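Excluded from the complex is one protein chain; the other protein chains are retained at their positions.
Our next item is chain A:
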């Protein structure tokens, strides 16, 4: 596909389904990849499945002090940073009227504030290099909304707005900033749906099936490539047509 030989990437949430697929595909295309997440054993498992060069840089993104150390440790491990994938995200779903302050704060902290801090640190290095790629994994619900996910939708919409703002600031320095908005992607979470829930979801997806993590990762590889240099401030929707925006 695209050649990422010599590029150094950091993927947050690399032990999850989509993060893992992104790390794997970036490595398949030649990139050196730093895998971040909270569960070290899971990250080691992901690393062992990747044939290219990997590093494990654990980080709890709800701990802002730890967040500030992540980019420096990735740079130390790889000698630089060309691609940042802000993939990690959490949900704390609740009906809006009942949503607790902590449910709101936790989701915003991990999904948006951590992405802000990581992007800020990454941009500094990328500016010096006169090249870089920042890719945020947002969600279709950041654009369409979803009942029970006021906090999550806000964080994902925030990621899109933030990316557009950064994209405008740093475009002249060879850095692109984009987001990918997956729709329903097959994962451990969707495996737990019953048949009725599954049918209801599928009826809203023209493609008639759930997406795969690999299909999201393919867009990440494209955005990370040199060929995507003229694509910035955009959101690629990978949702089987469930929302056409």
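In this section, a contact is a pair of C-beta atoms (placed from the backbone, for glycine too) under 8 Å apart; a residue touches a chain by one contact, two chains touch by 3 or more; residues count from 1.
Note that in this section contacts and distances are computed from a predicted model.
Q: Since a chain is absent, check the UniProt entry for it and pick the matching name: "3-isopropylmalate dehydratase large subunit", "Acyl carrier protein", "tRNA 2-thiouridine synthesizing protein B" or "GMC family oxidoreductase".
A: The record names the chain that does not appear here as "Acyl carrier protein".
Q: Of the residues listed, A:39, A:100 or A:128, which one is in contact with the missing chain?
A: With A:39, A:100 or A:128 as choices, the missing chain is touched by A:128.
Q: Could you tell which one of A:84, A:153, A:170 or A:210 touches the chain left off the display?
A: For the chain that is not drawn, the touching residue is A:170.
Q: Take the complete complex as the reference. Which residues in chain A touch the chain that isn't displayed?
A: 124, 127-128, 169-170, 172-173
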